[in-house]
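For this depiction, one protein chain was excluded, whereas all remaining protein chains were kept in their positions.
When the chains are written out, they are named A and B in that same order, and each has its own residue count from 1.
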Amino acid sequence: MDIAYFPGCSLHAMAHEYDTSTRLVCQRLGINLYEVPDWNCCGATAAHSLDHHLSVGLSSRNLALVKDMNLKQMTTPCAGCFNRLKTASVELKQNDDLTAEIEKLAGISLTGAKEVEVAHTLQVIMEAVGMEGIKEQVIKPLNGMKLAAYSGCLITRPRAIAQFDDPEQPVALDHLLQALGAQPVHWSHKAECCGGGFAASDTDIVVDLGGQVLEAARQAGAEAIVAACPMCQTNLDTRQRAIEDERGIKYNLPIVYFTQLMGLAFSYSPRQMGLNRLLTSPTTLLRSRGLS
Amino acid sequence: MSADFYKPMRLNEIDSSLQEEIKKVCDINVELCMECGKCTGGCSNAHIFDYTPRKIVQLVKLGAEKTLLSMDALWTCVSCQLCVDRCPSQINIPHIMDYIREKAHRQGVKTRRINVELFHDLMLNSIRKTGRVAEAPLMLNFNLRSRQYMKDAVLGGRMFLKGKLSPFSPVVKDIDHVRRLFKKIADNREG
Partner (left out) sequence: MNDKAKTALVVGGGLAGMEAALKIGQAGYKVFLVEKETVLGGVLRQLYSSFPRWENPQDLLNNKVQQLGLYKEISILIGMTVKTARREKDAFIVDLQGLDEGDNRQIVVDAVVLATGFELFDASLYGEYGYGIYPNVMNSLEFEAKLKEWGSGQENSQPPQAVAFFKCVGSRDRSKGYPYCSKICCMYTAKQAGVVKDMFPAAKSYVFYMDYRAAGKEYEEFVRSVIETKHVRYVRGRPSKVIPENGRLLVRAEDTLMGVPIEVEVDMVVLAAAIVPRKETKMLAEYFGARTDQYGFLDHDTFNPAKVGDRVFFAGACGFAVETQGAQYQGAAAAAEVIALFNQGGE
């Protein structure tokens, strides 16, 4: 299938490995990603916090670009971008006044943008390929690796916008990991918040909320946490030491993107999947399963 | 608090225009609130809010706009959307927060959480200039502007070694359309 690809700012910087692994894995699964040319930032928390028109407008321009590519679907691996793009898509469909105001403000037509459908890459993979299709590509199964599937907030919430999986007990990521031969653990924080965009501006919030996520994963016996969002991954990985200091517990939990694990199972090397870029090293875990 | 705080609130003097405004602009009806507190019980950050989500809905009903505009919670809500889907009436509280925060920002209402507002502003500046966010320069800029010169210095070093910090700022070619979207927020600031 052909689909427009919106990497977002993080995947071009801190989460470069998420971008690389997503592209390789999708290629293997027969999902052809075409990066949206000249895309702009979705506006993230900053825009929706301060200006609704700006927030919807920034994302709408990206939707309009997809229409120009003659594609009807767009995917992004970033949960934050997904939420902003999908919110804009829903607003454009439902709110004609707002659409007209943004068209006037930006000087662009959004007629085509209304037709573009947005889905998170996890959803695209699960719906277009599914567990069976993933299993067919698995060469090196993850050998019962105990993983905490961490959907976080924005892939499934709010329900009316995301329209995917369950906002309280999401299962898509668990199913994907099962297909790779891993053993997803039952845990309580698969859809709780990591602290989102507050890592720089109010680090204490991330240390508090991220700490609760790490603790829940530890209690559930997870050997790593699997993320589907660059913000979740970055918060839990980069703030893990601060959390350990705060709580006096050594977590040492690698925070891995689901696409990195897919790539490993599809027999790409850990380095090709950028697993060396994680601050909390997964090497010991990978060795224990014969994957490194 | 003003001296009025010590007098009982006269309910028949309440100006309910804010409630009407939120109904009209955001399509959110706070009268659906059943006062159950489910929003607050599960809120990621209610324990550090000055006004919890349920109280925010109540403040809208009470027309307490001044309190809402200056409340700390505007700047500590993580927009995790937990309250929306748990609410028996699906009242979109984060959307109410966005609406009020936008208004507070427009009116220049001072917040104690200046760093959060500063970070948002710097991020928007980056988007206005280049169309995208360059994470590393943004962080550096933020640390300088918030006078936290040593903040995350060790972490920054670790991230640099992992190749996570790129000094480059990408630029959107067709930047004009992006910049025009900032007109409203810029006008608001001037006006």
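In this section, contacts are C-beta pairs under 8 Å (C-beta built on N, C-alpha and C of every residue); 3 or more make two chains touch, one makes a residue touch a chain.
Computed from a prediction, not measured in an experiment: that's the story for all the values here.
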item	value
Of B:His47, B:Lys110 or B:Lys173, the residue in touch with the unshown chain	B:His47
Selected residue (touches chain absent from view) among A:Asn32, A:Thr111, A:Gln163 or A:Gln219	A:Gln219
Residue of B:Met9, B:Met34 or B:Leu144 in touch with the missing chain, whole complex considered	B:Met34
Positions on subunit A where the hidden chain makes contact	166-169, 186, 188-189, 191, 216, 219
On subunit B, residues whose C-beta touches the chain left out of the figure	32, 34-43, 46-47, 52, 54-55, 82, 85-90
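Here is the rule we use: only the chains that are shown with their structure count from here on.
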item	value
Geometric centre distance via CA averages, subunit B-subunit A, whole Å	23
For the subunit A and subunit B complex, residues of the former touching the latter	9-10, 12-14, 16, 38-41, 43-54, 57-58, 61, 102, 105-108, 153-154, 157-160, 167-168, 191-193, 195-198, 200-203, 205, 209, 238, 241, 276-279
Touch list for subunit B against partner subunit A, complex	44-45, 48, 76, 78-82, 84-85, 90, 92, 98-99, 101-102, 105, 113, 115-116, 118-121, 123-124, 126-127, 131-136, 138-139, 142-143, 151-152, 155, 158-159, 162-166, 170, 172-174, 176-178, 180-185, 188
